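Note that this complex is displayed minus one protein chain, with the remaining chains in position.
On to subunit A.
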Amino acid sequence: MLDLHGLTIGADGTTLVRDLSLSVPATGITALIGPSGCGKSSVLKWLAGILPKGLQAEGQVMLDGQAIARPCPAISYQPQSDALFPWLTVAQNAALGLQIRGLSRAEALKRVAPLFRSFGLEGTEGQFPDQLSGGMRQRAAFLRTVVHDSRYVLLDEPFSALDAVTRLRMQDWLVARLADRPRGVLMVTHDLHEATGLANRILVMAGSPGRIVAEIPMPLSHTLRSEAALALLRDKLKSLLLENAP
């Protein structure tokens, strides 16, 4: 379990996030939703150990009950864009994290090579990111994120730049990949359909300052959720967001 306790983020006398606590289970997707500017991405960045300059933060992160410093190899982060480096091939991009963590380029490439098939990227190893479709780029980015056996994955609006059809495909693909390679995922999203369709648990944030106002567990597995039940849940989430709007 990844636990965040008492996070307060501020800048120049204003408080962006106040005394926020949340937990991410070792498996399944926890969705973090909330209005723009409520501090969702800042929470994610702070967990990843990359809070932007000018922001100050206080709080503690516990991994299985032990306080940890970040960046931490147990936690991977994927920013809003796929952040694939255009000057590296897809394989080199996927291997980048392993290189940063000390493997030689050859060893890192060897380690990622067998994964391309299961990520639907076979044959793209030597291509550059600009030669891939939006969905393939996201898969390549996700491969880079999960390749180094981190137990928790932080995804910042991973599908927001994709068209509707590709987004639906990628959501199904993410659920299937997490079934193969279980991870604890904390995903920031604006999309209520995405949150209700994918998450095992939804955390609702309100702004000014950012705080969690509701935690909604999703009792059924993804395949058993009926559209009627999801529509009701989306209405509930919408009401919560509107009630807590500034």
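Some observations on this one:
Here, a residue touches a chain if its C-beta (ideal position, glycine included) is under 8 Å from a C-beta of that chain, and two chains touch if they have at least 3 such contacts; residues count from 1.
Keep this in mind: contacts and distances are computed from a predicted model.
The complex includes a chain that is not drawn, and of the options "CidA/LrgA family protein", "ABC transporter permease", "Heptaprenyl diphosphate synthase" or "Protein phosphatase 2C" the UniProt name matching it is "ABC transporter permease". For the options A:M1, A:A26, A:I100 or A:A245, the residue in contact with the chain missing from this view is A:I100.
Checked against the hidden chain, the listed residues A:G13, A:G65 or A:P86 yield one contact partner: A:P86. The chain that is not drawn here is touched, among residues A:V17, A:L32 or A:A48, by A:A48.
Along subunit A, the points of touch with the absent chain fall at residues 45, 48-50, 52, 71-73, 75-81, 83, 85-88, 96-97, 100-101, 128-131.
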